[in-house]
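Take a look at the following structure, please.
Only one protein chain is missing; all other protein chains are in place.
Now for subunit A:
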Amino acid sequence: MCSSSVIAIVDDDEAIRAALSSLLRSLGYEVRLFASAESFLADSRASPDCLVTDIQMPGMNGLQLQLAIRNRRPRLPVIVITAFPEDAVREQAIAAGALHFLSKPFEADAIARCLSEAVGGAR
């Protein structure tokens, strides 16, 4: 348990943040929560092992966030979650380098699988 991976969660919806936090912690990850893309980018200490972000957010959206961090952390794995599962959005997210794309509501197993692929499992 000493070196658990750190997952950053960016979602403007407080209920989703809280739920993901509980779930990922139950899976053994350490989590950092951000209510907006801007606040994530502004936090210089935020150096997670994986980023889980919503797409639809006021201000900078999830796709823009992906592009913004591509320069800084080109190898940071990104998992996108959204309640708008349109193909166009999925393609854009994947094109911007997202590792996985999940539609809300998603099953815990699905995100657990994505995360272990992204960071090689928690421990």
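To be clear about the criterion, a contact is a pair of C-beta atoms (placed from the backbone, for glycine too) under 8 Å apart; a residue touches a chain by one contact, two chains touch by 3 or more; residues count from 1.
In this section, contacts and distances are computed from a predicted model.
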item	value
Per UniProt, the name of the complex member that is left out, chosen from "Ferredoxin", "Peptide/nickel transport system permease protein", "GTPase" or "histidine kinase"	"histidine kinase"
Missing-partner contacts on subunit A, residue numbers	13-16, 18-20, 22-23, 25-27, 56, 81, 83-84, 104-108
